[in-house]
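Only one protein chain is missing; all other protein chains are in place.
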Amino acid sequence: MKTVAIVFHSGYGNTAKVAAAVAEGAHAVAGVTVRLLALTPEQITAGRWQDDALMAELSAADAIIFGAPTYMGMVSGVFKCFADATAGIWFQMGWKDKIAGGFTSSAYTSGDKVMTLHYLATLAAQLRMVWVGPAAPPSNLTGDEQDLDRNGYYIGIGAVGNVREDLGLPSAGDLRTAALYGQRIAEVTLRWQAAPLNA
Amino acid sequence: MKTVAIVFHSGYGNTAKVAAAVAEGAHAVAGVTVRLLALTPEQITAGRWQDDALMAELSAADAIIFGAPTYMGMVSGVFKCFADATAGIWFQMGWKDKIAGGFTSSAYTSGDKVMTLHYLATLAAQLRMVWVGPAAPPSNLTGDEQDLDRNGYYIGIGAVGNVREDLGLPSAGDLRTAALYGQRIAEVTLRWQAAPLNA
Amino acid sequence: MKTVAIVFHSGYGNTAKVAAAVAEGAHAVAGVTVRLLALTPEQITAGRWQDDALMAELSAADAIIFGAPTYMGMVSGVFKCFADATAGIWFQMGWKDKIAGGFTSSAYTSGDKVMTLHYLATLAAQLRMVWVGPAAPPSNLTGDEQDLDRNGYYIGIGAVGNVREDLGLPSAGDLRTAALYGQRIAEVTLRWQAAPLNA
Partner (left out) sequence: MKTVAIVFHSGYGNTAKVAAAVAEGAHAVAGVTVRLLALTPEQITAGRWQDDALMAELSAADAIIFGAPTYMGMVSGVFKCFADATAGIWFQMGWKDKIAGGFTSSAYTSGDKVMTLHYLATLAAQLRMVWVGPAAPPSNLTGDEQDLDRNGYYIGIGAVGNVREDLGLPSAGDLRTAALYGQRIAEVTLRWQAAPLNA
């Protein structure tokens, strides 16, 4: 049994919906256990994030998928405080060779979500993790809200969140793209873990 | 009279439409002359871009707006060959304190256009130019194709180009956003040039 | 009299040294008042940064220079919590057309400081500010620690902080580069403010 952990912050519930879709996709893969772990403001005291139990779960996982809303052009402050708390893990190379991935959401179709996703890949790289992006086929750009990958995010998942109630976002297509991503990360983790390094 | 130069590459005509809209917006500002300068494959020999007359026009301008399609996650190769040819200008600081801006287009609403725009800002920074982004009010996200800034690009203009004929892109809203950007760059250039440094 | 505000977070004192150097450079320009404003963990409660007096000072300034250490590949969590708190200002376009700049420090000569600086430029762009990078002449790469711009940062200032006491960092050259940047931002602010928009 391999474990995929999804660690995310959600301010208004949209990123949580994407996280749930990613979890559902990973959960559907036989041989994979999914842990859905929420970052909360209460874990932060005087600018320092701490939750030893949550961090232990991440250290025990075979893959970690990072999720955060894009606020003012980057991961939320809550997520960043968590990221700062991984400095010791970096220095010890404690998460070396874990599989990594990432997702974000915000109100605009673009809106600097690419900056957030590149940051998540940067964080994973410093932690010596192996980054896996989505692999849905390129959208056929029909404009249909059921479309996979309709906004064209390659380095991770960029979902369009809900600002106005009547828009009903994230779209069915965005959530399905997220679920396929969860499935991909789970499958890649099984493959990667099937053969030990220097086998 | 101040001059705003728009130097761009367009592979399939979409970026050219955005360039024309930017030009139109700048042209509407009294006291500003606009130069629309196209980069073409023919200016490249064995990987080196050269067009001394075009480069002289840029060096004479008060502001330069860079435009390129996003191909495979970045400015097109044709644009990059042009950018490489500015190395001597960097070293001489020949474009120091010119106003700079940038735009791109591609088929997806996101599709790594943000990477392209950050590159254009990077190029401008190395050339010691002053970067000016768009300043349209935040979109109200109605989803209407007349909307300004409906995709949420902040560092420059990211228009959605036409892949399928029937989609009729770039949208009226994207082109109007581009025109407002041209107007803004023109107004900023007049303001910036009104008072010499160390006045 | 024009005001340049420097708002920064420093965890171990290195970024504070760079901030002081930037302030000194700006202060040396006649007609400019400098405000050096520190972000602290105590301003954060349950993940939300708040300090109304500090925010009012920023809103009153003609230029704002953002500074943060690079932790795990990005601005510190403390700085990001502050950035999140500017969302209302973005939506009201309250800082539109203020001059902006940025600096960072970390222990490595590279170490993803470029990612931090691009984020600061992204934040400024969303706030509709005008970004101004450093303009020291290109380094002659002698390797001398007195060198200006010896690491080649263009979009902002990337200083190398002190990890080991005996290394005595930031270097004299890095601090002088920072001071010249403060001077440049001050001069640009005077020039920019000398002529009102639509003059």
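A few points about this structure:
All chains are identified by letter, namely A, B and C, in their written order; residue positions are counted from 1 within each chain.
In this section, a residue touches a chain if its C-beta (ideal position, glycine included) is under 8 Å from a C-beta of that chain, and two chains touch if they have at least 3 such contacts.
Predicted model only: the values in this text are computed from it and were never measured.
Within the complete assembly, C:Gly73 is the residue of C:Gly25, C:Pro41 or C:Gly73 that touches the hidden chain.
Checked against the full complex, the candidates A:Phe8, A:Phe79, A:Tyr108 or A:Tyr154 give a single residue touching the omitted chain, namely A:Tyr154.
One chain is missing from the display, and on subunit A it is touched by residues 90-91, 93, 96-97, 118, 121-122, 125-126, 128, 130-133, 135, 137-138, 154-155, 187-188, 190-192, 194-199.
Hidden from this view is one chain, which touches subunit B at 40-42, 44, 46-49, 71-78, 80-84, 86-87, 90, 112, 115, 118-119, 122-123, 125-126. Contact between subunit C and the absent chain runs through residues 73, 106-115, 118, 139, 141, 143, 150-154, 158, 163-164, 167.
Throughout what follows, only the chains that are shown with their structure count from here on.
With every chain reduced to the mean of its CA atoms, the largest distance from subunit B is reached by A.
Contact analysis places A-C first among chain pairs (by count of C-beta pairs in contact). Judged by shared residue numbers over all numbers used at their interface, subunit A and subunit B contact each other through mostly the same positions, with over half in common. Centre-to-centre separation of subunit A and subunit C, using mean CA positions: 30 Å.
Between subunit B and subunit C the centroid-to-centroid distance comes to 26 Å (mean Cα coordinates, whole Å).
In subunit A, 73, 112, 115, 118 are the positions where the chain touches two or more neighbouring chains simultaneously.
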